[in-house]
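First up is the structure itself, then whatever we jot down about it.
Excluded from the complex is one protein chain; the other protein chains are retained at their positions.
Moving on, here comes chain A:
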Amino acid sequence: MAAYVSMGEAHRRITEYLTRFSDAVSYQDGQSLSRLLSVSSNSPALLSLADALNTYQDANRIIRQSEKYSQYTDILVPIFRALQSYRLRNLVEAYVAFEKVSNAFIQEFRNWESAWALEALYVIAYEVRILAERADIELASIGKTPEKLKGAGSFLMKVFGVLAGKGAKRVGALYVTCQLFKIYFKLGTVHLCRSVIRSIETAKFFDFEEFPDRDKVTYMYYTGRLEVYNENFPAADHKLSYALAHCNASKEANIRMILKYLIPVKLSIGILPRTTLLEKFNLTEYSDVVLALRRGDLRLLRHALQEHEDRFLRSGVYLVLEKLELQVYQRLVKKIYIIQKQKDPNKAHQIKLDVIVKALKWLEMDMDVDEVECIMAILIYKNLVKGYFAHKSKVAVLSKQDPFPKLNGKPVNS
């Protein structure tokens, strides 16, 4: 795996890295610094350094030889270890060492007055998460408890605390928040998002719009998903639509993920995606759901939910889609009403419950008149149908004005 490196060459590479590091700090060059910390990037420079470190066993002595380097011993010693371990695929060791790098880096970062090193901090936050994930895979494979990602979450909360105050560093808080979201969603501990969200959204001295686009889009995607789980559809619509409108158009995978959640939200407030959208982003699992709404086809809705049950349950939108049933009932009753109206406009607003029973039977739904009456009562209660019952004659009498109110972008009354 590791290429042969002579001792002299190894020494040269190690010194070069140390020089670059100390230069990046003294010239406050955040971009160069960030490249030196990207352990998982597999960049040629870092790979050849890792090979050098594995040849030249006493790199720490070089660090201690010069004051220029030794003042950053707490960063440099563990970053060497992290790079070496990562190269040798010892991922747990690599994570443990990198966590030390990160803690030492945060100490320095706190003391630097300007925000020049933000870019390097982003890399630290990203690497902590990625190395923790890989360490956990290694731990799980040898039968140990994967716990590093959780640890990475605690560390990033600390980083968030460093950034969240006033001042220029604040602009970095949203990037760290997004890394935290990724961790919490992966671990299934999304309730932990709450305190971070509160801190972002109640900040009086920092306008959300001042954060970088990439972080705003990511933030809105994750908080939008949370609103879907909370069944707060207007808020979910707002956040996911924001993410959609601002997402880099070349990031199709991300656009697809936004749509995966936005579509059920839009459906629940009575707005349909065009077929071209579903096809372009390969979200055709929603095609039959949409068609069921258009038609008033309860059978098709049921089949579509069954067919993609696993997928919908995994992404957590199943319950949202299941609730579309009432809108499909509304559409079916409306179709019956229009068909009657074409036959006899005077009697159209009286719908015999029997007729609905027949339509449902055709759709393979066995319901008696009482059950249909119950469904109609719900539709009226939810303001999807305007009208009343003539209970004795088993007739639903529809209002002559706007008997089927549209949702107009609002959720069904609950």
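Here is the rule we use: contacts are C-beta pairs under 8 Å (C-beta built on N, C-alpha and C of every residue); 3 or more make two chains touch, one makes a residue touch a chain; residues count from 1.
Here is the rule we go by: contacts and distances are computed from a predicted model.
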Complex member absent from the view - protein name from UniProt, among "Elongator complex protein 5", "26S proteasome complex subunit SEM1", "Cell cycle checkpoint protein RAD1" or "Ataxin-7-like protein 3": "26S proteasome complex subunit SEM1"
Option touching the unshown chain, where A:Ala10, A:Ile63 or A:Val123 are the choices: A:Val123
With the missing chain put back, one of A:Met7, A:Ala168, A:Leu319 or A:Ile338 would touch it. Which one? A:Ile338
Sites on chain A contacted by the missing partner chain, in the whole complex: 31, 34, 119, 122-123, 126, 136-137, 140, 145-147, 149-150, 178, 182, 185-188, 212-214, 217-218, 221-222, 225, 241, 244-249, 251, 253-255, 257, 259-261, 266, 270-274, 276-277, 293-297, 314-315, 331-332, 334-336, 338-339, 342, 355, 358-359, 362, 404, 406, 408-409
